[in-house]
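Every protein chain except one is present and positioned as in the full complex.
Each chain gets a letter, A, B and C, in the order it is written, and its residues are counted from 1.
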Amino acid sequence: MNKKKIYTIAGISAALILSVILLIIRPTILVYGIQRAGIYAAIALPMALVLGIVHIVNLAHGEMMMVAAYLSYFICTTFGIDPLVAAIPTGIIMFFLGLIIFKTSIAHTLEAPELNQLILTFGVAMVLSQSVNLIATSQPRKISLDYVSASATIGDVSFGIYDFIFPVLAALFLAVLIYFLKKTRLGKAASAVGQNPRGARIVGINVDLTYTIIFSLASMIIGVFGSFFITKFSIFPAVGGTFTMKSFALVAMAGIGNLPMVIGASLVLGLAESLVMSVPHGAGWSPMIFFGLIIIVILSRSFRSKQ
Amino acid sequence: MSKKLSALTMMLIVLFSSVFFLTSCKGKEEKPAEPIKFGGIWPLGDITGDQAAKAAQLVVDELNANGGLMGRPVELIVIDSELNPEKGAAAVERLATVEKVDFFVGGMSSGVHLGQIPALKKYKKVTMWTGAASSTAETAVGEGQDWYFHLHPWDYNQGNSYVEGWDDIAAKFSNISIDRWFLAYEEGPFGSASFAATQTLFSDMEIDGEAFQSAALGGGDYTAVLQRAKDYNPDVFIWAGYAADALPIMEQAKAVNFTPPLFIGAPPGWPSDFGDSALAENVTLYGMWAPSISKVSAVSKKFQDAYEAKYGETPATYFAPLGYTSIEIIAKAVEAAGSVETEAVIKALKAIQYESPLGETISFSPSNVISNQGFRNQKILQWQNGNQEVIWPFEFATAEPAYPFTR
Amino acid sequence: MSELRTENLTISFGGLTATDNVNFNIKSGEIVGIIGPNGAGKTTLINLIAGIYYPTSGKIWLDDKDISQIPAHERSALGIGRTFQLIHPLEGLTVLQNVMTGFLFAQKMGLKQAREEARKLCRTLELTGLDRATGEINILETKKMEIAKALATNPKVMFLDEVMAGLNSTETLEAIDIVKQIAAERNLAVGVVEHVMGVITKLTHSVIVLDTGRIIAAGPYEDVAQNERVKSAYLGGGV
Partner (left out) sequence: MNSTVQKNKTWPVIFGILGVIVMILPFFSGPYIQSIGRTVITYMILAISWDMLIRSGQLSFGLAGFFGLGSYAAVLSAVNLHFNPFISIVFAALVAGLIAFLVGAVVLRLRGMYFAITTLALGEIFRIIIHNWTSLTGGPNGKLLPKLAFDGASIPTYAMMVLFALIIIALSEYFKRSRIHYALTAIRDNEIVAKSSGINIYKYLLIAFTVTAAIQGAAGAGFAQLYGFVTPESSFNANYTLIPLAMTLLGGMYSTWGPVIGAVLLGVLGEFLKLYIPYGHLVVYGIIIILVLLFMPWGIVGMAGRLLKKGESHE
């Protein structure tokens, strides 16, 4: 516990020092790095929640986000409302969609080996993305919004400021989740289930119900994020796939069940990627940062735990 | 051995054998008036392949409504390539040996095509390809393949075409300056090939470039590359990515306050709603075709009207007129030859002057490697008032270029 | 004739010292009880000797060889055998195959020889139905299988970690006989962790008493049972 704290503090201060250096050399690197990190963290948090409490790797995570984005898109174009407003109905619909997906499929494989859940959710991902492809075609869609181009100029540097909404969103998700898990009865029960499902069952917690609620809640967060997603990105049926992988990797970096560290992992990744991409002709190698970091973090954690 | 076991074994054997018999027997039943068969391979899950296949079917319907080809009905069998080389190659085998088609049409994605080329070479049927820009694919086809007809321009054709276009434009409009270029290219084969081609072709100019990860492949953040471009301060900025990148690039360019005098987008297709955005105004683009060409080409108008009448949607990608071309050009050659024999059709195709729904009239001639290349030219277009207007070649021009690009 | 000896054996996890300067030894033919309240460090001691953990300090001597830094599978081959407190049969293998593992790997036999030897060993333990899955056998059979698995590594020193737990009284008596017989036949050094003192008195020649990782008493059980520190340790430990 004590050591963990030291590592956390060391990590945070290293990130801070790096940030200050960046801020002096090239402020845009920091700006874009934080914005990237916000997107990573916001989409990884619901996966961290599901992985930490329900203990399943949901390979349909990104596809659910994609479905949410399409839902939000159609709500916006049908009712002529802004995506940020549509986040509310989308979140609610996704809560129930998550509930349905969980109850009809995933819940039945909780007893089966871990791998079965993996393939099952892979099947769910396939059904979701291919259904959307049938309904909406592969043609990318994007709502044109003026405010996403909002810009700030400091000295002679101009940068987009709208994207700061993502770090804010991620912080909001984290705050809500932590409040939920620490302060509410349901949340406390859920934490207990996450740590020890068998024990929780013995003390009378309804584990199945907890799983259902947590999965639905995560789906709701995915839904809200989906609405924010369409403000910045084009959507098409395959758009979600990469986010499953990225979220999974971030959760693995953060450590399962450690929600706040998801933000830390996202920051490290966002800043590192932003740094590499600012180097001329470095963009081709930026995915290397992602995968290299994952391996380094996972390996160093494994060495540390061995000692 | 238990009864259940043997029953199960029998069932499995029956299942497997029936699977193979079904697949191999289907299509063997012969009809009295044997149709002329076209085999099409497109990725049906993608809008390009979907619309190409629909446009191809349109020609077939038109031919049959007019009594078929040489008095024989025409049939089109389309198989999904699933954007997968193995599936694409299996489709060739199936069309050749099970469906026994007379002609191959189709194509979208160089990667899939690379996997299909060995199979196509085995059958050497007249093949009219609508996709694959990578010159690697051209090398794979190789020299002396008379049966192989390639409609889509190769990557270097496209590059040459731009050089020609911009030289023309700069000569005609003296205020337009094209000395300093910056190319933002997606890191896949499509973008990298564009960058390599542009670098060699515009070697007498100042040129720089930077890769980005396309949204289509999991990216979608262009701030770094835009920042680099802005620091470079080019006369011409081109991005070579996919449709999914189109609007977000414009939004992020605005956010970083990047306004080059010429802002060019070069994706293979545009999102249908791109024109609705205010940010689209005066964006220049490369393409083979745009709906506005119907203003200057009667053939294009006829195609577009027929397509809309049949499917109730506007063709959104140039793959639609290309798909149409692939069938119609063979049909015309068959009529001219009076035969479906490969040799005769190849001869007729080599001689054909075809007025295409993409605007220009094409004929086949050798390119760097292959013998029969169809289209070579790209068009330079510009978004004006929500429509793609042609600004070059001047013969198809529907509008004058707006310059410089402003917001 | 073999001897296992620990020398100031210590391990700590984080700030907690689970085994603290433990010095003890067992010789061939001896059966030594390892007792102490819950959490005293009995299983940790076995894990240290078997090589599941490496000590923070101290040494483990098997005869004249310091084995404290060599990996577990090599210690198994050198002659450290053990059973597990929580029984972990290898569920993917049949009973016979479970027993075969020790012959195959610790003794490096071929498949055929290992199979024959495993059959022979099971016969001496009166364990039958060897082609069953491990989920299909009863508790006594499971315990026999565990002992067989340990014996299959041809140990010089063998640790039995609560091998009697969960058995009824007749089964326990049978098990005690088996262990005694084996130890005598093979001239083994045996370490026995047990909570049931009846078993300890019937089975062991002497005992060591652990409390919070330290040896607080050693000697024949009858003597040790009178020791005040031992009494208070058990009272404090709540047993």
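We take it that contacts are C-beta pairs under 8 Å (C-beta built on N, C-alpha and C of every residue); 3 or more make two chains touch, one makes a residue touch a chain.
These numbers come from a predicted model, not from an experiment.
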Self-check item: Displayed chains contacted by the hidden chain, counting the whole assembly
Solution: A, B, C
Exercise. Check each of C:L4, C:A18, C:A152 or C:A175 against the chain that is not shown and name the one that touches it.
Key: C:A152
Practice problem: Kindly state which of the options B:I47, B:L76 or B:A140 is in contact with the chain not pictured. | Solution: B:A140
Quiz item: Which of B:E75, B:D102, B:E187 or B:E328 sits in contact with the chain that's absent?
Solution: B:E187
Quiz prompt | Among C:T19, C:T44 or C:T134, the residue in touch with the chain that has been omitted | solution = C:T134
Quiz item: Among A:Y7, A:F74, A:F122 or A:F180, which residue is in contact with the omitted chain in the full complex?
Solution: A:F122
Exercise. Could you tell me which of B:V74, B:A90 or B:V126 touches the chain that is not displayed?
Key: B:A90
Quiz prompt | Touching residues (missing chain, whole complex) on chain C | solution = 50-52, 71-74, 76-77, 81-82, 84, 88-94, 97, 100-102, 104-108, 111, 131, 133-136, 149-150, 152-153
Quiz prompt | Touching residues (missing chain, whole complex) on chain A | solution = 57, 105, 108-109, 112-116, 118-120, 122-127, 130-131, 133-134, 245, 248-249, 252, 256, 284-285, 287-288, 290-292, 294-295, 298-299, 301-303, 306
Quiz prompt | Contact footprint on chain B, counting only the chain that is left out | solution = 1-5, 8-9, 12-13, 16-17, 19-20, 22-24, 26, 44-45, 78-80, 82, 84-87, 89-90, 93-94, 96-98, 110-111, 114-115, 117-119, 121-122, 134-136, 139-140, 187-189, 191-193
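Definition applied: only the chains that are shown with their structure count from here on.
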Exercise. Please give the intersection of the contact partners of chain A with those of chain C.
Key: none
Quiz item: Which chain's C-alpha centroid is most distant from that of chain B?
Solution: C
Quiz item: chain A to chain C: how many Å between their CA centres?
Solution: 48
Quiz item: How many angstrom lie between the CA centroids of chain A and chain B, rounded to a whole number?
Solution: 36
Quiz item: What is the distance, in whole Å, between the centres of chain B and chain C, each centre taken as the mean of its C-alpha atoms?
Solution: 73
Practice problem: Could you pull out which chain A residues touch chain B in their complex? | Solution: 28, 32, 35-36, 130, 133, 137-142, 144-146, 148-151, 153, 158-163, 232-234, 236, 238-239, 241-243, 246, 274, 277-278, 280-281, 283-284, 286-287
Quiz prompt | Footprint of chain A on chain B - complex, ascending | solution = 45-47, 50, 187, 210-213, 215-218, 220-221, 223-225, 227-228, 242-248, 251-252, 254-257, 271-273, 276-279, 316
